[in-house]
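Removed from the display is one protein chain of the complex; every other protein chain stays in position.
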Amino acid sequence: MSTSDLIKLGIEAILIQNVILTQFLGICPFMGVSKKSQSAIGMGLAVIFVMVISSGVTFVINDLILQPNKITYLQTIVFILVISGVVQFVEMFIKKTAPFIYKTLGIYLPLITTNCAILGIALINVQPEKEFGYAEMFVYTIGISIGFTLVIYIFSTIRERLENANVPKAFKGTPIALITAGIMSIIFLGFAGLV
Amino acid sequence: MNFTSILTMTLLVFGLIFFYAIGIYLNKKTPLPSGCDLPSLKCEHCTSTSCSYSEPNRVEQIKTEIKNSLKNKNSGEGAINE
Amino acid sequence: MNKYIHLTLVLLIVSGLSGLILGFTNEFTKDAIRQVKLDNINKNMNKWFPSVPLENKEENATADYPDLSDKNVVNIYEAKDISDTLEGYILEVKAPDSYGGGMVLLVGIDTEGKVVGFTYLSFNESGPGANVRENNSFVNRIVGKDSVNDVDTVTGATYTSTATLNGVQIALDYFDKNLKE
Partner (left out) sequence: MTKKQNFLKGIFSENPVFVLILGMCPVLGVTSTLFGALGMGVAFTLVLVLSNIIVSMIKNFIPNEVRIPSFIVVIATLVTIVQLTMQAYLPDLYNQLGIFIPLIVVNCVILGRAEAFASKNNILDSTIDGLGMGIGYTIAIAMLAFIRELFGAGTLTLFMYGDVNIKFNLIPNNAFEPISILILAPGAFITLGLLLGVINAIKFNIENKKSVGRS
């Protein structure tokens, strides 16, 4: 793929195929952690960090071990174990070397193992019809995780204002958050023809 | 279904579980960095019950939250802008 | 110390068991999955070229076809009737930049180079793009043509229909270049 295709793929990953608003991956943290924008940024950075590392590791494992031995049906079990392992080692690594970073995104790391986006993107990268090479995989994963952080940050700022809006009693909390996310998804639909 | 693919499968899965178990073990062992306890964000507005930080009775907690939100709605019958 | 041996033993048993179970399930389902694809091709083969007998077309019937690698044409199946005269081809084509990505088409072309029929082998379009597959007016606009650049797209699902048109056009170009006698 030429560089212009890569840039196109990157923009598409951030805006058009946005992981939350169009692919419906990573909704659990999107709903659970976006009450405060500070915690949303923490979650976003943690997702960028873990998604890029785990996608790289799973892509390599798929290329070197699963593909040649024709056991690609093991992808699910291998990928979830790799992601869980990567999360533990990343948390340990950050604890040791960068206490400041650990302060912002430390608590979200164990949450990330049950995040559908990380495993979802790792599996999408190795789909046979997508035919991703290393460059496309890398650009796609970075684009997707930036898209995740962008959306979760914007959503958290809106949600902070929602707290003191007079929402009917039955709609307080998750229902109104879902409806706001729906309106955001409509806005992101506007990007469809961009690329 | 030759023997080598079974062997590679078992070794692969075993290696990865070991990698994960070692990760958990080492992670538990490394102390928290000095003066940086976990941020105040406890799990009150995170609904995932399977993350290792969640208290064991997370499910009952959600239910009690809903119950008392109902209760103060009823007790606040008289209050004007409930 | 034996605690760790106990741990590793348990892990070994768990992974060994899961490996074995998955190996066996893969054995059972492996040829069924391949069969699903072949059934699809044979069913369409019979629908588009009625004179071709409905027997099991081999998957890799494309050993001797020129420059398959770079193009988006993945596989070619010859439609030969009982007396072994060539009725046409079915080309398996990857349609680029569809909305959901990863769209694969089966395009049936007869010996004169006209599209006899087409269907989707893998299709993950969502939203209104999803019902392009059942949109018969769009299908009929394509069948019987030898070039699709004047066929207009389906309103509301431009992404999916343009990707389909590109896929059919790739098959037609490939046919004109390599397969036309």
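The letters A, B and C name the chains in turn, as written, and every chain counts its residues from 1.
Here is the rule we go by: a contact is a pair of C-beta atoms (placed from the backbone, for glycine too) under 8 Å apart; a residue touches a chain by one contact, two chains touch by 3 or more.
Please read all numbers here as calculations on a predicted model, not as lab measurements.
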Not-displayed chain touches, in the whole complex, chains A, B, C
Could you tell me which of A:L15, A:V33 or A:I80 touches the chain that is not displayed?
-> A:I80
For chain B, which residues reach the chain that was dropped from this view?
-> 13, 17, 20-21, 24-25, 47-50, 52, 56, 58-59, 62-63, 66, 70, 73-74
If the missing chain were put back, which residues of chain A would it touch?
-> 21-28, 31, 73-77, 80-81, 84, 113-116, 119-120, 123-124, 168-171, 174-179, 181-183, 185-186, 189
For chain C, which residues touch the unseen chain?
-> 3, 6-7, 10-11, 14-15, 18, 21-22, 25-26, 28-29, 32-33, 36, 43, 122-124, 126-128, 130-131, 156
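By our rule, only the chains that are shown with their structure count from here on.
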For the pair chain A and chain C, the C-alpha centroid-to-centroid distance in angstrom is 30
Indicate the whole-number Å distance between the mean C-alpha point of chain A and the mean C-alpha point of chain B.
-> 18
Just curious, how far off is chain C from chain B if you go by their C-alpha centres, in Å?
-> 42
Got the chain A residues that touch at least 2 other chains?
-> 71, 74, 77
Going through chain C residue by residue, note those that touch at least 2 other chains and give them in order.
-> 18, 22, 26
As the complex stands, chain C meets chain A at residues 18, 22, 26, 94, 99, 101-104, 122, 159
Contact residues on chain C for chain B in the complex?
-> 7-8, 11-12, 14-16, 18-20, 22-24, 26-27
Per the touch rule, the chain B residues reaching chain A in their complex are 4-5, 8-9, 12-13, 16-17, 19-20, 23-24, 26-27, 30-34, 36, 38-39, 41, 45-48, 50-53, 73, 82
